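One protein chain is absent from this view; the other protein chains keep their places.
By written order: A and B. Residues from 1 in each chain.
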Amino acid sequence: MTDADPTLFAQVRDPANRADPYPLYARLRAHPVARQDDGLWVASGYAAIRALLHDPRVSSQDLPRSEHPRTGNPVKDWVVNPLKDWIINRHRPFIFRDPPAHDALRRQVMGQFTVSRVRGMKRRTEALVAEHLEACAGCTPFNLVDDLAYPLPVTVICELLGVPREDEPRFHGWATQLATALEPESRTDPAVHARNVATFDAIADYMRDLIRAKRRRPADDLLSGLATATDPEAGRMSDPDLVATAVLLLIAGHETTVNLITNGMLTLLRCPDELARLRADPERAPRVIEELLRYEPPVHFRTRLALAPIPIGGAVIPEGAPLVLLFAAGSRDPARFPLPDRFDPDREDNQHFGFGGALHYCVGAPLARIEAEAALTALATRLRAPRLAEDPPPYRPGASLRGPQRLLLHIDGVD
Amino acid sequence: MRVVVDLNRCQAYAQCCYAAPEHFVLQGDEILVYDPAPPAAARAALDRAVQACPVRAIRVEHDEDRAGAGP
Partner (left out) sequence: MRDGTIVVAGASLAGLRGAEALRDRGFSGRLILVGDEPYRPYDRPPLSKHVLTGEVAPGATTLPGVGRLEAEWRLGTAAAGLDRAGRALRLADGTTLPFDRLLIATGARARPWPKADEARLAGVHTLRGRDDAAALAADLSARPGRVLILGAGFIGCEVASSLRAVGLPVTVADPGPAPLARALGTVVGGFVAGRMAAAGVDYRPGTRVTHLEGAGGRVRRARLEAGGTIQADLVVVALGALRNTGWLAGAGLDADEGGLSCDGACRVLDAAGRPDDAIFAAGDVARWPHPLYGGRPVALEHWGNAVAQAAHAARAMLDGPEAAGAYAELPAFWSSQFGLNIKSLGLIEGADAVAVAQGSPRTGRFLAVYGRAGRTVAAVSINAGRWLPAYEAPIRDGAAFPPITGAADQPRLRSLPPGLPGPRGASGARP
């Protein structure tokens, strides 16, 4: 075995490799846990990722401290902004928290993310898909991202949460900016950090107003439920936690499912046999979607922090080390999945990392499955002769939240 | 149909409860209760539950595979 190349993960982050990072992942897996020359530790093997996901020495509290830049205004610099930072640092969204705080917050969210509320969105999602597709009928090529994959999950999460859809233009940019918190650059680049701090202030102000309005006049939506419910153990969720949670759910609804749908259609068009089989038998959709989550997942990695030395796979991750769980590499580990680079919806035992795992398993997974199923079955069955206008398509900047910037499809019409 | 869940594997991700709420329910934090003999009409929902389980702990046998299986 050759020595590990300590720049491989930097190459993964290089936008030039966005269209096909998988050969880099294969090289990373030669050392399932490896230190990079910038001090990051990268876990890329399936077994290592699974072990670290469940390891209580692996912390999710790895966001850098919020620190507002100086403004020159003494009241802001010495009173208002330090207070804001203090609150923000104590009330991070629960994906950046560890138990027991994480568990209490997540339990309260799950208490509102009920089976009936989520399944209640199924019909509506299907209707939205139909609406969007019919609007594309006369256009060729159309852009799957802007015309369906992005607006669909945004509308769904807005309706589920009870966020006015017409405010979308305001929080679209905020969501895109804050999603960079999942990219390692946001940990180190002061300019990115400053933009995130300012963006969080703006979206938090927006959410605070919305939550107050929900409290005054609760509706049958998730935010109203969260704002008014009392957990038997944790009690009423605090305002800063509510704001952080609402922001998280809104952003997660913006930046992930778009990739699942777009990567999904891209993959199906690259595997025309599978597209034809789905078209002939839409009951295959659940299998197709699980395999997509393994083969082309919307979230390629998440970062963590080692709280203590962790012996794993012959190495020891030192205390305090920043850590990357490279889910998309683990899901293609040949030691776990036979012929991992083959897109095969008939694969059995598909325990992929598409929604992460352990304590932080994606809360929105059932919603994402509903959205992806509605979109992909409609695309497969209703588009006449779809074909890619460009392959590979241009990608969005994120290496973690990885997906096409646009996906132009030529069609002969919509059935 | 016949259903069995490997509850050693189950980690209460509850994805089956969303996929087939009539046949899987979580009691409290982690106790999964399921219908071991759902009707044939539940097939599509059960298949979704099998696929959605992150640890693939659910096993289903369809009625046509049970032809001649007896009592």
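The rule is short, and it goes like this: contacts are C-beta pairs under 8 Å (C-beta built on N, C-alpha and C of every residue); 3 or more make two chains touch, one makes a residue touch a chain.
Here the structure is a predicted model, which means the values were calculated and not measured.
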item: Candidate in contact with the missing chain, chosen from A:Ala308, A:Leu339 or A:Ala385; value: A:Ala308
item: Chain B, residues in touch with the chain not shown (by the definition above); value: 2-4, 6-8, 10-12, 27-31, 33, 35-37, 59-61, 65-71
item: In chain A, positions touching the absent partner; value: 50-51, 54-57, 59, 98-100, 103, 233, 307-309, 319, 358-359
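We adopt the following convention: only the chains that are shown with their structure count from here on.
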item: Inter-chain centre distance, chain A versus chain B - centres from mean C-alpha coordinates, in Å; value: 27
item: Parts of chain A lying in touch with chain B, wherever the complex brings them together; value: 107, 110, 115-116, 118-119, 283, 286-287, 289-290, 348-351, 355, 357-358, 361, 365-366, 369
item: Contact footprint of chain A on chain B as seen in their complex; value: 11, 13-15, 17-19, 21, 29, 44, 47-48, 51-52, 54-56
